[in-house]
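For chain A:
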Amino acid sequence: MLKVKNLSVGYDNVPVVFDASFEVKEGELVSIVGSNGAGKTTILKTLSGLLKPFSGQIEFLGRRTDRMPAHEIVKCGIAHVPEGRRVFGKMTVLDNLLLGAHTLENQDEIAGRLKEVYDIFPRLKEREFQKAETLSGGEQQMLAIARGLMSKPRLLMVDEMSLGLMPILVDRVMEILKEISRQGLTVLLVEQKVQEALEMADRGYVLQTGRIVAEGTGKELLESDMVKKAYMGM
Partner candidate 1 sequence: MKKFFSLILVLFLVAGLILAGCGQQKQAQEQPAQQNQDTKQETQTVKIGAILPLSGSAAATGVKLKYAIETAQEIINGEHPEINMELAKSAGLPNLNGAKVEFIFADHQANPEVAKSEAERLIQNEKVVGLIGCYHSSATKPASQVAERFQIPFVAGSSSSAALTERGLKWFTRIAPHDGMETVLFFDYLKFLNEKYSAGIKKVAVVYIDNEYGVHAFEMVKKTIENYKADGFELVADIKYPANVSNVDTEVQKVKAAKPDAIFHASYIGDMTQFVKKYKELNVVPKVVLSYCGGYQDPQFVVNLGKDADYFSGPNATTSALFSKMPDLEKINEIYKAKSGVDIDGPTLEDFASAMVIAEAINKAGTTEPAKVLEALKTQEFAAPYFVSGKIKFGDDGQNIHSASVMTQIQNGIYEAVWPTDYQTKEPIPAFPDWSKR
Partner candidate 2 sequence: MLLQVIASGVLMGFVYALVAIGLTLIWGVMDIINFAHGEFLMISMYTVFWMYTLLKFDPFVSLPVAALLIFVISYLTYKIIIKRVIDAPGLTALLATFGLSLFIRNLAQFLWSPDYRFVTTSLVADKKITMGPVIIGLPQMAAAMGSIIMTVLVFYFIQKTKTGRAIQATALDRDTAKLMGIDTEKVYAITFGISGACVGVAGALMATFFPVYPESGALYSLLAFVIVALGGFGNIKGALYGGIIIGLAEALGGFAFGTQFKYAVVFLIYLLVIQVRPKGLFGW
């Protein structure tokens, strides 16, 4: 479904990710793990079009997306839940969700999506008309994911959702993601918490200072000694 070949990307002429290749198959839950600064967020930003690759190819559902502007990529079916949630704090929960459905034209479809999302996150329904900034951290994270789901994506990318969340909430959100994945949506998860991320993933990649150093099923990676070494920077 998503194929990335020899991707190099960075900021201001300074490459951060070198020659990365990986793929995500339909229906999978894939995790990319690595410590901070390894380039995980950079990869996601490139996939969603916020950054333009220096070199390499990105193919999604058979189409080259590496030169597309971000908003076109969303239309192709990729939703990106950014690091740090980034909900629109001054706007209501409903407005945030409707923004998620920006690419959809059909009003009935939007209403349908809204209902589905509220079913997954009943908490958001309760807070429909509250300003997003008044929500707690966990609720905001849920809103961010829900907003991503609104665009009816084929692939949901979640960046560092554990950041700044207390552990008990991390578990809850992980559960929800697993549930979403079980319902058939492809999920690409980026995490520094290797344990949680790999436990639930079908497959995973390990990123160290901009390079993919290991790949395999979640279990394999968790048990692999080499991975641990790589991950801990030894």
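Everything below uses one rule, namely that contacts are C-beta pairs under 8 Å (C-beta built on N, C-alpha and C of every residue); 3 or more make two chains touch, one makes a residue touch a chain; residues count from 1.
Criterion applied: all candidates are chains of the complex that A comes from, given by their letters.
Because the structure is a prediction, the values reported are computed rather than measured.
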| item | value |
| --- | --- |
| Candidate number, among 1 or 2, whose chain touches chain A in this complex | 2 |
| Interfacial residue positions of chain A with respect to candidate 2 in the complex | 48-50, 69-71, 74-75, 79-80, 82, 86, 88-91, 95, 98-100, 102-103, 147, 151 |
